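For this view, one protein chain was removed and the others were kept in their places.
First chain written, first letter: the chains are A and B, and each begins at residue 1.
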Amino acid sequence: MTNGLASRRAAIELDVVSLPGVRALYPSSPLPGAPKVVISEHGGAARCELRIAVDGDVAAEDLIREVTVAVRRAAGDDALELHIELASID
Amino acid sequence: MTDAPVSGVPAADDFDGHTLEELAEYLDRGRYPVDPSIESSPACRIALAGLQRLREIAGPLLQQEADAAARDDRWIDEVLGRISLESRAGRRFPFPDVPVGTEAVVTEGALRGLVRAIGDSIPGVLTGRVRFEPDESGTRLDLAVDVTVFYGTSIQSASAAFRERIALLLPRHAPFAVGALDLRVRDVLERGPEQP
């Protein structure tokens, strides 16, 4: 299960950072070793949190839609809930 | 750190009844009000000249040592790696029009950075402090921005360009239209922006 989570996190990270308009994923906290993709599960529902640095060329709401699609596809979970924070725009 | 408190040696009143400390304090006061018992003493005047010279050496001492030392700023890159993680995020503003099951916010810090970058992209302008507040409806953002302009920049046209770009670009990245934009020129820089 832990392995499954780790590989899902890695797949999400890879797919998100390769989207045009995404500059970087930031760690979830300043603590050393903090993950960039946080997935939590309660009941049957999974939730994914991301902090993103984005390119000023791409409109935010378009990018959020693309990130949502990419994350759900990478996770193989169309019902995955997302929390996306745009932490930097340049 | 192990030196015992000093007793005796130089604190002795060996300058015609004055201590070195008194003379240094007299110098700190700019030798005013004039103390005739100091000014008429050759020993005091020699010591004052020495202290004065010492002070002239002390002033630029660090700058000279800094100029002479090899420059090594690698530690700065390390620091930047550490601080960027706790950048000043501030408030979080939600986007209304996002897919079901997704919550998305933009941080106050990200929007400040955007406003700074927009300002910096205008020739002759450097953005300073950025403050903003959503209006009561929560759909419009009033901004107050300090800028520095380089000498020779037309403040009027720079302001107009700033206004235009902010109104165009901010709504693409934030759930807000641009309301009032209070642009304040805080400083004018002498040299041109093309210099390194």
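We take it that a residue touches a chain if its C-beta (ideal position, glycine included) is under 8 Å from a C-beta of that chain, and two chains touch if they have at least 3 such contacts.
Criterion: contacts and distances are computed from a predicted model.
Enquirer: According to its UniProt record, what is the protein name of the omitted chain, chosen from "FtsX-like permease family protein", "RNA polymerase ECF family sigma subunit", "3-phenylpropionate/cinnamic acid dioxygenase subunit alpha" or "Heme exporter protein B"?
Expert: Hidden chain, UniProt protein name: "RNA polymerase ECF family sigma subunit".
Enquirer: Tell me, which residues in subunit B touch the chain that this view leaves out?
Expert: So the residues of subunit B touching the unseen chain are 1-3, 5-7, 9-11, 19-21, 24, 47, 50-51, 53-55, 57-59, 61-76, 78-80, 82-84, 87-90, 109, 112-113, 116-118, 120-121, 123, 126-130, 146, 148, 150, 186-187, 189, 191, 193-196.
By definition in this document, only the chains that are shown with their structure count from here on.
Enquirer: Round to the nearest whole Å and give the separation of the Cα centres of subunit A and subunit B.
Expert: Computed from C-alpha means, the inter-chain centre distance equals 36 Å.
Enquirer: Which residues of subunit B touch subunit A in their complex?
Expert: Subunit B reaches subunit A through residues 85-87, 89, 92, 95, 97-99, 101-107, 109-111, 113-114, 117, 169, 172-174.
Enquirer: How about subunit A: which of its residues touch subunit B in the complex?
Expert: 26-27, 29-30, 54, 56, 59-61, 64-65, 68, 79-90
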